[in-house]
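Every protein chain except one is present and positioned as in the full complex.
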Amino acid sequence: MRGVKILERLLYTIPIMFGVAVLVFLFMRMTPGDPVDIMMGEAGTVAPGEMEQLRKEFHLDEPLHVQLYLFLADAVRGDLGYSYAYKKPVTELIAEQLPATIELALGALLFGLIVAVPIGIWSAVKQYSVVDRLSMAGAFLGVSMPAFWLGILLILIFSVKLRWLPVTGRIDYTAGLQVVTGFYVLDSILTGNTTALVSSLKHLVLPSVALGAGTAAMVARVLRSSMVESLRQDYVILARAKGVRETWVVLKHALRNALIPTVTVVGIQVGVLLGGNMIVEQVFSWPGLGRLAVRAIFSRDFPLVQGVVMVYALTFVLANLLVDILYTYINPKITL
Amino acid sequence: MQTTQTTVPWWYPLALRLRIWATNAAGFLRDLAGHPIALTGGLVVLLYVAMAIFAPQIAPHDPTKGELLRRLEPPVWAGGSMDYWLGTDAQGRDLWSRIVFGSRISLWVGFVSVAISAIVGVLLGCLAGYFRGALDEVLSRFSDLLLAFPYLIFAIAVMAFMGPGMTNLLLALTFKGWVEFYRLARGEMLSEKTKEYVAAATAVGMGHLRIIVSEVLPNIFHSVLVLATLRLGVMIVTEASLSFLGLGIQPPTPAWGSMVSEGRDYLTTSWWVSTLPGLAILILVLAINVFGEGLRDILDPRLKIE
Partner (left out) sequence: MTTERKPLLEIRSLTTVFPTRRGLVRAVSGLDLTLARGELLGLVGESGCGKSVSMLSILRLVSHPGRIVAGEVLLEGQDLLRLPIHAMRQVRGRQISMIFQDPMTTLNPAFRVGDQIAESLRIHGMLNGSGSSIWPFNRGRAEAERKRVVELLDEVGIAVPWEARKRYPHEFSGGMQQRALIAIAVSCHPKILLADEPTTALDVTIQAQIMDLLRRLNQEHGTSVILVTHNLALAATFCQNIAVMYAGRLVEKGSTDAVIEDPRHPYTRGLLECIPKIGATRQPLQPIPGNVPDLAELPPGCAFHPRCKKAQDACQEGEIPLVTLEDGRQVRCLLYV
């Protein structure tokens, strides 16, 4: 039953992705002027003879609807075109950089949840206490703080002044990490390389904090308000009347219900994390998709930009699907 | 039947509503006074607005011309001079003057993009919610599609393809920004439509548009205002992020985001170049959000954290 529904939802993402592809295609064609000319002008690395070849590759000699059809047909086969700035297929470039981006996003999400969940619960239980007021003031600050500025502050304090943590990159190359999956933390564990593990974790801390602070703030606020709400409910009194320990009244009976709105917000945060990713990767020179995209934008490497945007959208759609599925497990009243 | 209807001009209910608002405004200010934090937020925003309007009078120096001999001077409390009390950047430009002028970009982009988003979104949302049918179907599908893009990614993509500049920046921010307002207005319209006063208006023979404009719109005004305030902060951060990436307003026009970015290279020696413009963003956005929360508490307690 649930399997069928999940499959249904999965199928529903297909028209969405189709729409995303069409939209991205249209944007590309909205670019003023001939994309190839612009690319040539910016890059200047392509021999004049290749111009015609490039035009053909973009199918610029065909009418618009044929261009769209060809673009979509290629995309379905997993061919997102060729990056001439990197001289590599776009999919290959994306596959290389995607693990770094996902590692950072997961690190940020983890940081956000580790900070937010205890704070949210504690603040709700001790509503209007000093701890609660301070936490919520902090959360307000976190929600309003631009990620790039927080990143710079963190670098200034922890790297420049205190020299505790590295400024940029994912790992010290002296650690000699053998890349297996592209997730450096995971790879270090797989290959049993402790030096690399420490190094990759050290590199991961600041970017994760910069990216995850907003999420932490948002989740803490929502969790607090929904915990306050559910602690007021009759079922909490019933749990106490049954003789349940107060700890479990809070952590089981109240929290379980408070998670329902919180998961929705975490779902929204996935989008914020992906967007913030681009910025934070830029601040910390984190070699992920976001940095790749920004570079591609400045070198006018349109196929690459196109590809990265589509992958971001796909990741976002899939992450939301995951949250929706998770939601059905948490909220028994909802069936996808 | 038809004749009685013409005696009341179509704008009459709207005017009546305006009068009620005017009466309520006093009550609103009283409520705001009971929210000292929100009031402070509102005052800080007003201060920023004043700073933007009177930027040429306030700024002691030209924000785009620097004195290379006095580059990277620290703020006055860190050993600098009162000439440049917040210090200077790598080109010897006065940081304070640049921050003052930078408020123009942030506030202008924020207010205009939110205003356009709100107008477009509310209009389409009302129409879709009122008439349903194919229009609703198409718009709702399209908004679903836009929601498949994370906000910043979308703006970055639009800027990447269309190039930097104010017009493109506003386009990039509103192209997706209307969706929140659309969903709000559509939802409210769907529920308002079932209420008695709309039925009553239909019964006395009011036209569709007149019902929307004079009956329903005033009723969703509060929710829209609250949402607009909360979106304002998001738009300003988004603009700053785009400028930080170099995709927003182009130098030498001072924008806070690009100022933070420019200062990154001097982080080890001159921390103020990068951090102070960021502080300006933080304080503004914080003030807007605090004000928005207070506004929500006062006007529309139903709207909870998204």
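Each chain gets a letter, A and B, in the order it is written, and its residues are counted from 1.
Note that in this section a contact is a pair of C-beta atoms (placed from the backbone, for glycine too) under 8 Å apart; a residue touches a chain by one contact, two chains touch by 3 or more.
Just so it is clear, the structure is predicted and the values come from calculations on it, not from any experiment.
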Visible chains in contact with the missing one: A
Options A:51, A:68 or A:244, residue touching the unrepresented chain: A:244
Options A:159, A:257 or A:306, residue touching the unrepresented chain: A:257
Residues in chain A touching the chain absent from view: 233-235, 237-245, 248, 252-253, 256-257, 260, 330-333
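Heads up, the rule we're going with is that only the chains that are shown with their structure count from here on.
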Residues of chain B defined as touching chain A within the complex: 141, 144-145, 148-153, 156-163, 233, 237, 240-241, 244-247, 257, 260-261, 263-264, 267-268, 271, 274-275, 278-279, 281-282, 285-286, 288-290, 304-306
Residues on chain A engaged by chain B in the complex (per definition of touch): 16-17, 19-20, 23-24, 27-28, 30-32, 140-141, 143-149, 152-153, 155-156, 160, 218, 221-222, 225, 265, 268, 270-272, 274-276, 278-279, 282-283, 293-294, 296-298, 302, 305, 309, 312-313, 316-317
